[in-house]
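A single protein chain has been omitted from the complex, and every remaining protein chain is retained in its original position.
Let's turn to chain A:
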Amino acid sequence: MKKRKLAGIFLSLSLSAGVMAGCGAASTGGSGGKETIKVGANLELSGGVASYGQSIAEGLQLGLDEINKKGIKGKKIKLVKVDNKSEAAEATNGAVKLVSQDKVAAVIGAATSTNTLAQVQIAQSNKVPLVTPTGTNPDITNKDGKVNDYVFRTCFIDPFQGTVAANFATDKLKTSKAAVFIDSASDYSKGLASAFKSAYKKNGGSIVAEEAYVAKDTDFRATLTRLKAAKPDFIFLPGYYEEVGLIIKQAREIGITAPFMGGDGWDSPKLVEIAGPEALNNTYITNHYSSGDPDKKIQDFVNAFKKKYKGKSPDAFSALGYDTAYYLADAIKRSGDASPEKIAKALAKTKDLSLVSGKLTLDKKHDPIKSASILEYKDGKQEFNTKINP
């Protein structure tokens, strides 16, 4: 009896929360006349991948500062930040708070695919656009052939990244026996690996070993010893920098000399600290941009960023955070009254928008068509290797 009562209370509470959330979304539509447009940022400001969230936040802030100098039709954008602590459950809570309490016009975030996927349903049911700067999993924008009409991204998607890595491994590095080592708890890692495997096989290579780890592991020597016995000449390691750093360090210790390659998840200064510069030699990543690219737009951004953040060099997350600010501002400008629905429609129609990470055109699945850069680690520094167009 008591249980049923509790369940009743819980149900009614959650129902009323739903109603309130609905009201929230509706009232934002009418807030077009105010001086500021509130935009939420739901980012990994602490926790396991805090480095991503902080980099995005810095880039985003720089972009918004520049945009607010002129304003959008006289209005300024105000950023409301929420820390999702690098956890999916916190990301969901954060999205609910931004949408129903702060009544933002759009939400930016999260950095990782898993934490973005956790917010998709909230964006969809409240009809508030969600733009992830760096969530690369395909399911974010469209799942099972159905496009999420309120969800967008500024970066390219995993299948593209995995395919680029596979082509680079067979054409440039001339390898034919690859091993795949994935984080079994990460949608990002699994997505990249499956695209890599099919492209690598199509190019005539073979996958000689497949192993998995779980995020937060610290000892990978046993699995790496097993990988070593399979004698791969290339190892694809799509993961996040904390584990990747440890894996590469331990792999070099037990004598694995084969090149490692990963995606944008490696891109953090912590990776170099954890693995050590020497162990990182002969490793490559696919990334959204390179600060070493001579393009003028990129160099202008790099200089502005260095000026604002005391000489710090922006990584790809900062660049995409910066680009997301412009992507959203451009859509707000074209939207008319800056209501969430109109912004979403404008975001979907973005075409040939010139950004730091390349020209952005959205396809029908809400995925940008952009180029990828391949970077090589040399003594702990990223060097621009090649740029690959889709």
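Assume a contact is a pair of C-beta atoms (placed from the backbone, for glycine too) under 8 Å apart; a residue touches a chain by one contact, two chains touch by 3 or more; residues count from 1.
Here is the rule we use: contacts and distances are computed from a predicted model.
**Q** As a check of understanding, state which of "PP2C family protein-serine/threonine phosphatase", "CRISPR-associated endonuclease Cas1", "Branched-chain amino acid ABC transporter permease" or "Electron transport complex subunit RsxB" is the UniProt name of the chain not shown.
**A** The correct option from "PP2C family protein-serine/threonine phosphatase", "CRISPR-associated endonuclease Cas1", "Branched-chain amino acid ABC transporter permease" or "Electron transport complex subunit RsxB" is "Branched-chain amino acid ABC transporter permease", the UniProt name of the unshown chain.
**Q** Would you indicate which residue among A:Leu62, A:Ala91 or A:Ile274 is in contact with the undisplayed chain?
**A** From the options A:Leu62, A:Ala91 or A:Ile274, the contact with the absent chain belongs to A:Ile274.
**Q** Which candidate, A:Lys85, A:Lys103 or A:His366, sits in contact with the chain we can't see?
**A** The single option touching the absent chain is A:Lys85.
**Q** Of A:Lys70, A:Lys216 or A:Lys297, which sits in contact with the chain we cannot see?
**A** A:Lys216
**Q** I'm checking contacts with the chain that's been left out. Which of A:Asp65, A:Glu253, A:Asp295 or A:Glu383 qualifies?
**A** Checking the options A:Asp65, A:Glu253, A:Asp295 or A:Glu383, the one contacting the hidden chain is A:Glu253.
**Q** Tell me where the left-out chain touches chain A, residue by residue.
**A** So the residues of chain A touching the missing chain come out as 46-48, 50-51, 85-86, 184, 211-214, 216-219, 221-223, 225-226, 228-229, 242, 245-246, 249, 253-255, 270, 273-274, 276.
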